[in-house]
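Read the structure below first, then the notes.
The other protein chains are all here in position, but one chain of the complex has been omitted.
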Amino acid sequence: MEINLTELAARVGASLRGDGDVLVSRVAQLNQAAEGTLSFLGDAKYRARLAETRASAVILSEADADQCPVPVLVSKNPYLTFAEAARILHPPAPVVGGVHPSAAVDPSARIDPTAWVGPLTVVEADAVIGAGVFVGPSCVIGQGVRIGEDSRLVARVTLCAGTQVGRRALLHPGAVIGREGFGFARDGERWVRIPQIGRAVLGDDVEIGANTCVDRGAIGDTVLGDGVKLDNHIQIGHNVEIGDNTAMAANTGISGSTRIGRNCTIAGAVGMAGHLEIADNVHFTGMAMVTKSFLEPGVYSSGIPAMPSGAWRRNVARFRQLDELARRLKQLETSLEIMNQAQGREES
Amino acid sequence: MEINLTELAARVGASLRGDGDVLVSRVAQLNQAAEGTLSFLGDAKYRARLAETRASAVILSEADADQCPVPVLVSKNPYLTFAEAARILHPPAPVVGGVHPSAAVDPSARIDPTAWVGPLTVVEADAVIGAGVFVGPSCVIGQGVRIGEDSRLVARVTLCAGTQVGRRALLHPGAVIGREGFGFARDGERWVRIPQIGRAVLGDDVEIGANTCVDRGAIGDTVLGDGVKLDNHIQIGHNVEIGDNTAMAANTGISGSTRIGRNCTIAGAVGMAGHLEIADNVHFTGMAMVTKSFLEPGVYSSGIPAMPSGAWRRNVARFRQLDELARRLKQLETSLEIMNQAQGREES
Partner (left out) sequence: MEINLTELAARVGASLRGDGDVLVSRVAQLNQAAEGTLSFLGDAKYRARLAETRASAVILSEADADQCPVPVLVSKNPYLTFAEAARILHPPAPVVGGVHPSAAVDPSARIDPTAWVGPLTVVEADAVIGAGVFVGPSCVIGQGVRIGEDSRLVARVTLCAGTQVGRRALLHPGAVIGREGFGFARDGERWVRIPQIGRAVLGDDVEIGANTCVDRGAIGDTVLGDGVKLDNHIQIGHNVEIGDNTAMAANTGISGSTRIGRNCTIAGAVGMAGHLEIADNVHFTGMAMVTKSFLEPGVYSSGIPAMPSGAWRRNVARFRQLDELARRLKQLETSLEIMNQAQGREES
């Protein structure tokens, strides 16, 4: 994909300064750019790299425009403009309708003629695959699954029976959507499985990372709102609800029936207990341990950052005594108070 | 599946109050129930929902029976009775024996005629698949694997060579059982892999979650007892042994050669070091960091719950000084003791 700067600027809504006939065909980092590449300056601390860049054009903000030796596209949000330009230069391959002859497709499945079903993919009874959908190799599309228009299953995605996927979803390899969740009643020492009859329901523009799991609801559904983005290795328990545009980084786990609001960001390896309520616009930092509801927007954290092991061992030993240390501190305060009063009496 | 209350009560061992001819066909939550549904009251805090429920019948305990406007099934353990009723109303689809024509089955594999092998599944040499087993689509059943009667592999399960699965197991998509574990000897800077010649051996009624891994033993076997239940994304290292009816929630990892007793519950994202001994009836709460053996039954915890990030940063800074703070506290106590003694001498 090759495009000249005049056309690119128009398509991403940036203002061009420099030769509009210059052609770019791919993106590159400022310090690794070559002729024909488009780069960007998102962070002022890399400004010094502008002088020596070999990019054919750079996206940057008004404040940096004068310092660039090559044509520039000026934007109020250079990173977003770069994302949009990169999508123009590196579009996904177009979807060509059809079913690979090695796929195993149940005759009752309804596959839009503009959708692609890849090699060695299984499509079970009554599944419905919408227009423009790309189902890559080795996927399993369970009974009664529905996939909305223009969604893309990269490869080896498993959608268990009844799962609903919205439009323009992007599902990565190893994702498992709609597994029967972890629900048991206890009968003495024995665990009795409770049938999980709800579904997993994904909105539009949802992304699910590699090897991420979203369990189906026990009764009622597990629901991911529009624009929810999940990274790799995430666990979403049964009946969790996640609001629109909330994003989660890798290795995070959300226990059953927890409800998370809109526009939250949840960093990597966070753990949330079940049946919690998390408001809109809540942000958790990495490895946060979430054991109660958070009803106010804000940034929340937990955990002990790494330190040299010797110091860590000494401090951890004290942590085990922390309640006792606090009691001794209180005792000292009381003793000092008494001594002060005694001294006061002596002096009066 | 539709059933009248008289028959349902008899099958689950509950006592019916109300019209035994009423039919139910599925389960629902109290506040989302409609005609034809069966609901339950497990927790007294939802008792107020009874008055307005539209369920056709409710399972509850003796204490709540009078407050229910619809027929009730009285049980000493409503949640367990509900689980059993739900299993009657929502049975798994019966297994029809056969092998899908797209499966790749080695001629030396022995598949019981009442077992099903799904589309695009691989069954390698000398595998043995028992009566009533369901092997879903896209599974890999390695060489010499044995699967006991009535087990169910939902889809895309990988059983590596030699893995043994008991009866009535339930294995979810993405599970990998019997991988060669992480064992190396060091040769200077280079790692030399140690062949892993043990097996993974799963008892009866074991459940393995989506994308969960159970590594084979290095020498000797990795062993999961009867009734062990593992949620998604769990890692079980080589030569781990887990006692009967122990359950683990998602994202937990158990390092090699650790032995866990019976009837333990291990919450989500717990990490255990290797070569530990965990007694029967031990319970770890979420994200617990287990670095030593626990030989007494009980509940154990660790971790710092999330708090506003500003407060967290201040407290973490103090944690780094904790040993020093404890020493200063001790010093203060000593000083005060000396002052008190001095004061005592003055006063005498």
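All chains are identified by letter, namely A and B, in their written order; residue positions are counted from 1 within each chain.
As a working rule, a residue touches a chain if its C-beta (ideal position, glycine included) is under 8 Å from a C-beta of that chain, and two chains touch if they have at least 3 such contacts.
Bear in mind the structure is a predicted one, so any value in this text is a computation, not a measurement.
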Sole residue of B:D21, B:D66 or B:D187 that reaches the chain not shown, by the stated touch rule: B:D187
Contact residue for the chain not shown (choose from B:R179, B:K229 or B:R262): B:R179
Per the touch definition above, residue among B:D64, B:D215 or B:D323 touching the missing chain: B:D215
Sole residue of A:I3, A:L23, A:A65 or A:L80 that reaches the chain not shown, by the stated touch rule: A:L80
Chain not shown: contacting residue from A:R17, A:R190 or A:K229: A:K229
For chain B, the residues touching the chain missing from this view: 104, 120-122, 124, 138, 140, 142, 156, 158, 160, 174, 176, 179-180, 182, 184-187, 189-195, 197, 211, 213, 215, 219-220, 233, 235, 237, 251, 253, 255, 269, 271, 273, 284-285, 288-292, 294, 298-305, 307, 311, 314-315, 317-319, 321-322, 325, 328-329, 332, 335-336, 339, 342
Hidden partner interface residues of chain A, rising order: 26-29, 32, 77, 79-80, 82-84, 86-87, 89-90, 100, 102, 118-120, 136-138, 154-156, 170, 172-174, 205, 207, 209-211, 227, 229, 231-233, 244-245, 247, 249-251, 262-263, 268-269, 286-287, 303-309, 312-313, 316, 319-320, 322-323, 325-326, 329, 332-333, 336, 339-340, 343
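One rule holds for everything that comes next: only the chains that are shown with their structure count from here on.
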Chain centre separation in whole Å, for chain B relative to chain A (CA means): 25
